[in-house]
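Here the complex is missing a single protein chain, while all its other protein chains stay put.
Right after this comes subunit A.
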Amino acid sequence: MFDTALTTADFVFLAKGAGMTIVVTIISVIAGTILGIVFGVIRYQLGAIWAAPLIFVLDIFRSIPLLIQLVLANAFLGTILRLNMSGFTVACIVLSMYTAAYCAEIVRGGIEAVPVTTRRAARSLGMSWGQDMREIVLPLATRVALPSWIGLALGVMKDSALVYVVQVTELLRSTQILITRLQEPLLLLMICGAFYFVISFPLARFGGYLEKRWSND
């Protein structure tokens, strides 16, 4: 129980933390991206003036440090609304909104990068707004937005380390627990960093692969 050397069980413990990091990240990035696309399209369609309330809310999520958002959201949802949510749920909600706020701007930028003349050509062929969005804007905007989106997803993965404040034991928190017991901070942080790298690397490579593939056309 009070082993002072690194055991297999400790690795399993870290791997579980890494698993939590991955789960929180995947949920938040997927939910945040879907919301971000919705917000981004609304933002683009309405223009800066009509979308002002939305922009304001998204700005809040982008400008307040995530740590504060987590603590405040936890207090608000749990103590004031008495929703009795788990820390995990709160973490996913806050991280999703945080992701959506950044993603909305990426989406808007992607849509704006599609030339109006190309869209006109699509509409002139009898395609509806929705068909133009799906067949022309979405694929072209995705190519433009992908590098920023990959960066966002990697950022969210690392920022998810902060969800320990709502009692979610993810990778960094697991590492800290082990550090407290083993008193080997440098070694453990190196292992922890290696875990993060292993999680990030495939995503970064996948982005690079897509970029290369799409550059052919």
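Observations
The rule is simple: a contact is a pair of C-beta atoms (placed from the backbone, for glycine too) under 8 Å apart; a residue touches a chain by one contact, two chains touch by 3 or more; residues count from 1.
Simple rule for what comes next: contacts and distances are computed from a predicted model.
Its record in UniProt calls the unshown chain "Amino acid ABC transporter ATP-binding protein", which is the match among "RNA polymerase sigma-70 factor, ECF subfamily", "Amino acid ABC transporter ATP-binding protein", "histidine kinase" or "Cbb3-type cytochrome oxidase component FixQ".
Contact with the chain that does not appear here is found for just one residue of A:Ile80, A:Leu125 or A:Leu186, A:Leu125. Interface with the hidden chain, as seen from subunit A, comprises residues 115, 117-118, 120-128, 131, 135-136, 139-140, 143, 214, 216-217.
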